[in-house]
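Up next is chain A:
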Amino acid sequence: MLGRGSKLAAVKISAIIVTAIVVVVAVAGVALYILTAPAPTPTPTPTRPKITEIRIGMIEPLTGKYAVFGKEAVDAARLIIEIINEELGGVKSLGGAKLVLVGVEDAGESPEVTAMAAERLIATHRPHIIVGAYISRLTAAAAEVTERERVIFAFDALVDWLTERGWRYVIRLAPKASAHGATAARFALSLAKERGVEAKKVVVLHEDSVFGTYVATGAIRELAANRIPYESVSYPYTIEDFGPIISRLREIKPDIIISVPYFHDGVLFAKAYRASGLKVKLIAGAGGCGYIDPGSIEAVGEAVEYFTNTLSYDPSRATEWNKKVVEKYVSRYGKPPSEAAGIIFYTLFFIYEGLEKASEMFPDDPLNPDNLMKVFMSLDLTDENSISAQLYPTGRIKLAPNGDNIYAGTAVLQVIGGKARVVWPKPEPGVVPVCPMP
Partner candidate 1 sequence: MGGPTLKASRFGWLAPPLALAALCGLVPHMVGFNQYYILVATRIAIVASVALSWNIIGGLAGQLDLASSAYLGLGGILAAELMIKYGVTPWIGMLAGAAASAGVAFLIGYPLFRFGIREVWYALSTVALVVVLHELAIVLMGPFDYYVPPVEGWYYLRFRTWENLYYVSLVLLAFVIVVNLWVSRSKLGYYLKAIREDETAAEALGVDVRKYKLLALLIYATLVGFAGYLYVVTQRTYSYKTFSAPFSIYIAVIGIVGGLGSVDGILLAAAMLGMAEEYLRATFGGTLPGLHLLVYGLLLVTVGVLRPEGLATVTRRLLRPVRTRFLGGESA
Partner candidate 2 sequence: MSPLLEIKDVEAGYGPFVVLHGVSLRVDRGEIVALVGPNGAGKTTTLKTIVGLTTLYRGRVVLDGRDVTREPPHARVGRGLALVPEGRGIFVPLTVLENLRLGAYSREARAKMDETLEMVFSVFPRLKERRNQIAGTLSGEESQMLAIGRALMSRPRVLLLDESSQGLAPKIVEELFEVFRRLNSEWGVTMLLVEQHVKRSLELANRAYVMESGRIVLEGESGELMRNEMLRKAYLVV
């Protein structure tokens, strides 16, 4: 028992020493880092190397509540990249360089996970362009990383403010959320007017996430501009029981409901509405998903009959390439493409068309992100000169400086006979929009 006291004094001293050393090591690490760290900017590509591949990365939600969308987007991307590489022979102006899907990262269902996925995707594969991440809040998180690393990020997410944050390396072709809301309102009012249906009171029923709120704002703006009395009812998209909302609606007695669902709440609302015996003239959905996508129709069945919804993609647009792509998609995956796939269709073709032009404008460094952004900004695509425009609902793509498509717009589809049919802006051949709902 050689003096416990002395041993303990030693422990005390040692504790101080350990602390000191940890701090010293940390400081030394910082110093070493400052001395040896590589220059933070990625090395610019030197004179005209042979470009054989263009690395595309994807970050999509593959787990969690949103996995259904992410998976479809990835499926679509694989198809389009295959078409570009095989049918179109790669990027011809870059000597037939192929698009390579170097990595597909799971965005999960939370921004932290998405940001992590973006860090990993970039650190591991150094992609030239990243596509993702469908859910707006996840997209924003990934964009924080892509901006820092100067990787171009092509959104397939819709919330307005994604392009309002001053990011420099982002593009978005799809119509933003408020455009969905506005289109839905415009469509509902014009159809009601056309059919002589009274629209004295409109309820804007929306889930209360950022997305739903933006879509609703678009619809409300449109209603206010037309001086239509409206009431806004919100709920969380995690809602499990629409009973109380139905009671509210029973009290308000609206003629038209503009409904902004996410996905599963849409399924739930459609069922609750049918079960309630409530009668309104039209339920016009607005927003990316719900009601008219194959998943919803499958999940809800008859209850969703005659509901309409806006869509960032028009699967029945009668252009050559649209028909072709839809056909290929259906034959490969056994179901028609929904919105998540559609956005990927035109986004990837847009990127492809930009790449074709890049070697023309910047022969020395076509893949430099700054150069590439300039190329994208310079494109003005129409049905006549572009594949991507043929796949786009409005048939025209030109980017504003913030990365948004100036000519963005949506289609409106209605479920008729258990099938989603396009009724706006131009009904499919042989389709007549149904209003009021029977």
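Candidate selection criterion: all candidates are chains of the complex that A comes from, given by their letters.
In this text, a contact is a pair of C-beta atoms (placed from the backbone, for glycine too) under 8 Å apart; a residue touches a chain by one contact, two chains touch by 3 or more; residues count from 1.
The structure displayed is predicted, hence computed values, not measured ones.
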Chain A in this complex - touching candidate among 1 or 2: 1
Residues of chain A touching candidate 1 in the complex: 1-2, 7, 10-11, 14-15, 17-19, 21-23, 25-26, 28-30, 32-33, 36-38, 40, 62-64, 67, 71, 103-106, 108, 110-113, 115-117, 119-120, 122-124, 137, 140-141, 144-145, 147-149, 208-210, 236
